[in-house]
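A single protein chain has been removed from this complex, and every other one stays in its place.
Per-chain residue numbering starts at 1, and chain names A and B are given in the order in which the chains are listed.
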Amino acid sequence: MTTLTVSQLSKHFPLRDGRRRRTLRAVDGVSFELRSGQTVALVGESGSGKSTIARMLVRLTRPTTGEIRLDGIPVAADRRAVRRYRRDVQMVFQDPFGSLNPAHTVEYHLRRPLRLHGVARSAGDVRAAVHDLLARVNLTPADQVARRLPHELSGGQRQRVAIARALAPRPRILLADEPVSMLDVSIRLEILNLIDRLKREEELAVLYVTHDLATARYFASSIMVLYRGQVVESGPADEVILRPAHPYTQLLASAAPDPGRPRSSTPGGMRALRGGQQTATDSGGCLFRDRCPAAMRVCHTEVPEFPVGAGHMARCWLHRPDAGQLPPQPR
Amino acid sequence: MRYLRRKALFYLVAVWAAVTLNFLIPRLIKGNPVDAVLAKTQNMTPMSPEARRALELQFGVSDDPLWQQYLGYLGNLLRGEFGLSVAYYPTPVSKVLSQSLPWTVVMVGIATVLSVLLGITLGMLAGWRRGTWLDALVPTTTFLAAIPYFWLALVLLYLLGGVLGWFPLNSGYSYETTIGFNWPFLRSAIYHGILPAASIVLASVAGWLLGMRNMMVSTMAEDYVLTAEAKGLRPGRIMVQYAARNAVLPSVAGFAITLGFVVSGSIATEIVFSYPGVGMSLVAAVANADYPLLQGIFLVISLAVLGANFVVDLLYAVIDPRTRQAG
């Protein structure tokens, strides 16, 4: 049973806005846990920091502050820990066209991690391991696929190769950064179903980064909603989607296309305010207040997380324990 | 504005670096310009120490500490004194330069600008309308560019100057005229400059043409060109404002580099046509180990390259608004 614990992860970038020194808090104080056999969805729009989080988890970027622990051991403890970490935590990227080197065969792509992490050494072992990986992602006949170059495969097939590559070093954590958003709609579910099956077979912990609430609900047991670097709501998937507590989640849920909704009716739920400058990420307080119709004076102060239900929390002053008694204050 | 300031600062620092290097490098070379002069004049009688000392003073050879020499050097530079030329002794270097630079800058400069404008225009048209006679320009001009330049120049000189007698065979102007702003002189200078300039244009237009044509082809596949067409704009407007204006950007960068080196003259041109420019002086300087002249020429080239780059940087900012932010 593997646990990846992320505590107060942050990534700050210094900005120079004229004379002033500001900080862009791309990711701010994010904490969560990934456990074997579970999928956690990280939902956010572009610019929310979700890809940055994934990249920090896989060590493509170093966090500014915060800690990542794999089974209690901090990542950067020593050289060996880093090596082991890299083997245990693997990522599947968004772009099936960009993540494979067009000059090399599928076999080459799978061979390298196998050799690098010592999963297979001799030519015979490697070949067998490559075929085994391809079979696991349902790319058959394996020996034919292994000889192909990326441009000879379809988008879905390429993504399967990318998944096989991620599985090659026998990881325990799988980070899927928008793995299907660049694929045709009709094959997205196959890829997601594949990841889910592999999760069960290999007892992986999966982090599913996406902007699509619907697939997040389908695929994950818990959802974290990210807005401009902060987790604004988290909880069991159905809870978060069907009973969203944070105004931003409500906005997302009402903006998503829903064929079940009758036409010519304006979508109920949230209408965000438009226009004006966005609140700077280092200004303190709730970052959503410039768009939130329910914004109050207190929203200028740092918002803690408030429980909303079993395992369900929202970072919103509307849900503070005594909110019921107080009248809503004007901004 | 901030962009401008930053660029200007950068170039000032670059100029200082060029000047300093120009000071240091010859002093790291062994030997002495005075010895070079003496060797050249093959003086039989030994020179008196005072005479030698006088020469050394003239050439700025001294035992002063380096930083003192450096300051003296900077002071001289600001006064426009580059020392005395060995090859043209006792002419000061500044005079040699001031006489040869204008010829080079005007002739080679005009030829380069012509070549760029012609190449870019033809490239734009060739890229816009493919499958016309313009396509034949590509192999033609590349052929001309591939011929060894001096041979091309010689052939031109022989055929058009020698056999047909349409153009003069040498020098920058007719010696019958007097130098100055008078029409006979100017007319003669232009007449003498046509053939050398033409040879430069013919040999170099291919690069610009090809570069621009290829950029046009890839730019024309962009969505904004398609939008422009869908909007029903006139084809000429689309070609210039939408396609060419984006396609020309890499060429502008290349132009910066080329422009800077105009000052170094086209040595082969000036030799073939006996044209009195910087190139000729450079050859003479090398042949005579004329360090002061070499130094002077190199300094002028460095400054010219930096200046041209600065101008083109500014030009880029005008053409492509995206660079104004990045800087």
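Please note the rule applied: contacts are C-beta pairs under 8 Å (C-beta built on N, C-alpha and C of every residue); 3 or more make two chains touch, one makes a residue touch a chain.
As a working rule, contacts and distances are computed from a predicted model.
One subunit of the complex is not drawn; among "NADH-quinone oxidoreductase subunit D", "ABC transporter domain-containing protein", "Molybdopterin synthase sulfur carrier subunit" or "Formate dehydrogenase major subunit", its UniProt record names it "ABC transporter domain-containing protein". When the missing chain is restored to the complex, the residue among A:L4, A:A26, A:V89 or A:L139 that touches it is A:L139. The missing chain, though absent from the display, is touched by one residue of A:G49, A:P63, A:P113 or A:G156; that residue is A:G156. Residues of subunit A in touch with the missing chain: 35, 37-39, 45-46, 137-141, 144-145, 148, 153-157, 160, 184-190, 192-194, 196-197, 200, 211, 213-215, 217-219, 221-222, 236-239, 241-242, 251-261, 263, 266-267, 272, 274, 310-311. Listed here are the subunit B residues that touch the chain not shown: 222-224, 226-234, 237, 241-242, 245-246, 319-322, 325.
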